[in-house]
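For subunit A:
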Amino acid sequence: MSEAGLAPPAIQALQDLTILVGAPLVSGVIAHVEGRIQGRRGPRILQPYYDLAKLFRKETIVPEDSSWVFLVGPIVAFGCYLIVPLLIPVLTTYGLPLGYMGDILGGGFVLALAGFAVSITSAESGAPYAQLGASRAMTFGALIEPTILFVVFAVAIITATDLPYALAATVRSSASEIVRPAHILAAIAFFLVVLADTGRIPVETHSGTLEFGMIDEGRVLEHSGAPYALLKWGSAMKQLILYTILIDVFVAPWGLAGDRQPGAVVLAIPALIGKACLLGCVFAVIDNSFSKLRLFKITEFLAAAFLLAALAVLVYYLGGG
Partner candidate 1 sequence: MAHPAPSTFTGAADVIAVLVLLSEFAMLRAPLLRSQVRLYAFQSLVVTVLAIVVAATRHIDELYVLAAVSFVLKVVVVPRIVLRLLSRAEVSLAGSSAYGVATMTLIAIAVSIFGFFSIGALHLHSTALPSTALAISVAVVLVSFVLIILRSDVVSQAVGFFSLENGVSVASLVVASGLPLIVDVAFLFDLLVAVVVFGVLMRVHQGRTNTLSTDPLDQLKG
Partner candidate 2 sequence: MNAVLIAIVVVPIAVTILTWWTPLHLSRALTIASGIATFVLALTLVPAATSHGFLAAGPALRADALSIVFVVPTAFLYLTTAIFAAGYLHLPEGTAGRRYARRFYAGLNLFCWAMVVAPLVNGLALLWVAIEVTTVVSALLVAIDDTDGATEAAWKYVLIASLGLGIALLATIVMYYAGTKVFGSSYNLSYPALLAGAHRFPPDAVRLADILAVIGFGTKMGLVPVHTWLPDAHSEAPTPISALLSGALLATSFYAILRFFQVSMRALGPTFPRNVLLAFGLASLLLAALYLLSQRDLKRLLAYSSVEHMGILAIGMSFSAPLAIVGVLLHVIAHGAAKGTAFFGAGSVVRKFLTKDLLRIRGGIALLPWSGTMLVLAVLALSGMPPFGIFRSEFLIVSGGLSDPHDAVAAILVVLVTLAFFGLSWFTTETMVTPAPPRLVATLGRGETSWFIVVAMVLGLAGLVVLGVHVPGQLSVLLHHAATELEVTR
């Protein structure tokens, strides 16, 4: 190991910090852009930080019949969201030591664990809308999982490994890798999955409180104070993690640091945040261009995503594409 440049643990910590600190920024940018598109001035970009700070100072109220799960759940979720950035390529093109703890399936499992924790705590609260949101989230999660699996398969068979770093390297290697249909289809399928998982239109209204349509947002209705801050931060981090996977593995894996030079690594941070904000703007535009699907039509949407992912595998496996 050469001594020039940062030590790998430092880079690893930097990855986590980037996600941790950058997530509310990305949320803020998206909210601001959305406001602008709608003709308003939009909230200020740093608003989420102020919101988090305010929430940490507020008192926590707990429903009478709930148990310790109600308070522990947000912490578990937050912890999971801190683990995942260790496994995926956030800032670097090469694998970091802890990055080999889990492959892309492992990352998927940890994300699912986080989602499970959030659903459990909202079910704990006993409030109707929270439970509704939790059960809907689990149902749609069950439909999203096959799609994610097929996307993972597509990744795996293209690179003969399922380390996300390897796919990023393959995509960077030549233009032909980008236009191969398996890759494009898998990318679009994953894009749709991200759209569904982060609770955007056409699956769910991200802002506002339309209880009848709430899935993700409904789950956090009963929390307050520090746990609520952790949940909000956690969901912002999940959003940024999913964006990072989409960008760094599928779509635009450039700008990552190729070595351990501090300059390169530090430059990778704004590169990532910038790309994530761009992607967020894309989602904001989609948000304002379409209307929300009725709940039973969400299965059609997810069937379409599944179709694309299945086609990605088929076209590759049986057609050599």
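FYI, a contact is a pair of C-beta atoms (placed from the backbone, for glycine too) under 8 Å apart; a residue touches a chain by one contact, two chains touch by 3 or more; residues count from 1.
Selection rule: all candidates are chains of the complex that A comes from, given by their letters.
Keep in mind that what you see is a predicted model, and the values were worked out from it rather than measured.
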Given options 1 or 2, the chain of this complex that touches subunit A: 1
Subunit A residues within the candidate 1 interface of the complex: 157-160, 170, 174-181, 184-185, 299-300, 303-304, 307-308, 310-311, 314-316, 318-321
